[in-house]
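Removed: one protein chain of the complex. Kept in place: all other protein chains.
Every chain is named by a letter (A, B and C) in the order it is written, and numbering of its residues begins at 1.
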Amino acid sequence: MSTLLIDIALFTILTVIGLAIARIRQLFAVAMLSGLFSLTCACIFVLQDAVDVAFTEAAVGAGMTTVLFLGALALTRSREESTPRSRSLPAMLAALATGALLIYASLDLPGFAAADAPVHRHPLTARYLQDSPSEIGIPNVVTSVLASYRGYDTFGEVVVVFTAGIAVLMLLGRGAATSVSAPARVQPLHQQNRVLRVVAKLLIPFILLFALYVQFHGDYGPGGGFQAGVIFASGLILYALVFGLDAARAVAPLAVLRGLASLGVLLYGGVGVATLLLGGAFLEYGRLGGGDALAGQHLGILLVELGVGICVTAAMILLFFSFAGRGAGRPGKTDE
Amino acid sequence: MTLLHLASDLLLGAGVLLVLTGAVGLHRLPEFFTRTHAASITDSAGAGLMLAGMLLRVEDGGTAVRLLLILLFLLFTSPTASHALAQAALQDGMTPLSGARERAR
Amino acid sequence: MIVTHYNYWIAMVLMMIGLYVVMSHANLVKKLIGLNVFQVAVFLLYISLGKIENGTAPILDAAFTTYSHPLPHVLILTAIVVGVATTAVGLALAVRIHEAYGTISEDEALQRDQQERDAA
Partner (left out) sequence: MLLAATLGLLVAMLLALARALMGPSLYDRILAVNSFGTKTVLVIAVIGCLTGRPDVLDIALTYALINFIGTVAVLKLSHYGEFGASSRRSGGDL
């Protein structure tokens, strides 16, 4: 009963935001609303026990995605024309039909949170929840599944993030952009707002420290490489926002970032190759600990998560730099 | 124990009341600069009291440290954000609704 | 029925809002925002499938015995990060389209293509 009321309130907020995203035509506001959408979703994830997911959604959905949307809007038009009826009516019909079909299909799903649902009775569930303390030896089952049981899968995801970083770099990174954005009319933020500058300077070290905590505490609580990478990148993004892109580029030069992104993937893959050389299967961490399989698992997960963290950090910063570099319109000139 | 619980409840209640006041103000006040005041009530007093209330409930140290960190973080960031926001709005040509402007009408 | 399934239905309604935005708007950035809404709604559906009654987060602790299923959490966690990466690629393409065509409206860009073909 108690959570039912909370659920209803959160779902109401979510639906209102969704409808507003569909209706509002000022894209700047829509981008901010999509951030709120993610935040609210993350609340629901917390209620449904998915703390790691909520963590990621908070950092990625509410932070990175919104910043990227804003960055893209800076480079394009912010307002869209009204949708012609010829377009919206078929879309509405298609959406309604698909929705009706989905809801019809959902009637066959087991009830929400039912203890006898097939998911919870599958033998894999018992393996993950009961055997992982003896097989992997860390309390956060999400991390053990992510890094060890489904290590292949995660390796693939890291490669996708890396590839996306490279792709954006190819599309936006270099080459003469036709001058699209209007020249900045005002001073950069850091010159006009001393309060912001001081507070940012105070906070950034703690943000980076917090990212490291999230990275290395991921075995015991919510956290891990993906979340830590995004938080670390957010720290640098804050630096770039307040002190200008040039200053941030001096801290994290493109060459270093490109190197780090590759290093992360290589570290992950390298752990796999190392276990192969030690006579095990690819990513069979147990081999790393000499005779002690649990120690090997610990070391393997630590290294793999570190690889994920490094790759995600570098990729996220690269994404931001690519958009901001075009957006601020060659900041070296406009800052003066 | 019960006294602590009571104190915690009181703090939480006062905090929620302030948060609600701030939200109503955000909704009802006439223009941007006045709304900033309402928002800061939520961010400082409301959040502070609620976190203090939760602080009285926790038992282990790690949780308490986290709550304090959240409080510290909010106390740093929300006034800064409000300040930067108000300054940007001023530079953008928005003028605060003041008594003088009211009288001139 | 309502009490046990409303979670799924809300997720599906949100998916359809996302789908509607993707199909009905010509603006590429808006399309991507719609896609993002759709994606987050799918995450919601997945996570709600892993929840178990009176369960808690799958971080083992002696104080708890019932845990929600960790597998959906793992899948969605990585999907979120991959999602932002692919969204970024889409946005980068939209920016390049804007530079090449001077618009991010799908319809206008197609029109320009058509005109150039006619002229050629």
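Definition applied: a residue touches a chain if its C-beta (ideal position, glycine included) is under 8 Å from a C-beta of that chain, and two chains touch if they have at least 3 such contacts.
As the structure is a computational prediction, the values presented were derived from the model and not from experiment.
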Legend entry - Of A:20, A:119, A:159 or A:247, the residue in touch with the unshown chain: A:20
Legend entry - Residue, one of A:99, A:151, A:173 or A:221, that touches the chain absent here: A:221
Legend entry - Contacting the left-out chain in the complete assembly, out of A:22, A:42, A:283 or A:311: A:42
Inset, instruction - Could I get the residues of chain B that touch the absent chain, sorted low to high? - result: 8-9, 12-13, 15-17, 19-20, 22-24, 26-27, 32, 35-36, 39, 42-43, 46-47, 50-51, 53-54, 57-58, 60, 62-63, 66-67, 69-70, 73-74, 77-78, 80-82, 84-85, 88-89, 91-94
Inset, instruction - With the missing chain put back, which residues of chain A would touch it? List them for me. - result: 2, 5-6, 9-10, 12-13, 16-17, 20, 24, 26-29, 32-33, 35-36, 39-40, 42-43, 46-47, 51, 54-55, 58-59, 62-63, 66-67, 70-71, 73-75, 77-79, 180-182, 184, 186, 189, 196, 200, 203, 207, 210, 214, 217, 221-223, 227, 231, 234, 237-238, 241-242, 327-328
Legend entry - Contacts of chain C with the absent chain, listed as residue ranges: 56-57, 59, 63
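Keep this in mind: only the chains that are shown with their structure count from here on.
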Inset, instruction - Quick one: point me to the chain whose Cα centre is farthest from that of chain C. - result: B
Inset, instruction - Just give me the whole-number Å value for how far the CA centre of chain A lies from that of chain B. - result: 28
Inset, instruction - Could you check chain B for residues that touch two or more other chains and list them? - result: none
Inset, instruction - Could you list the positions in chain C whose residues touch two or more of the other chains? - result: none
Legend entry - Residues of chain A defined as touching chain C within the complex: 7, 11, 14-15, 18-19, 21-22, 27, 30-31, 34, 37-38, 41, 44-45, 48-53, 56-57, 60-61, 64-65, 68-69, 71-73, 75-77, 80-81, 83, 87-88, 90-92, 94-96, 98-99, 102-103, 106-107, 109, 111-115, 117, 119-120, 124-125, 128-129, 132-133, 139-142, 145-146, 150, 153-154, 157, 160-161, 164-165, 167-168, 171-172, 177-178, 180, 220-222, 224, 226, 230, 312, 315-316, 319, 322-323, 326
Inset, instruction - Within their complex, state which residues of chain C touch chain A. - result: 1, 4-10, 12-21, 23-27, 29-30, 32-34, 36-37, 40, 43-44, 47-53, 55-61, 67-74, 76-89, 91-96, 98-99, 103-105
Inset, instruction - Within their complex, state which residues of chain B touch chain A. - result: 73, 76-77, 80, 83-84, 87, 91
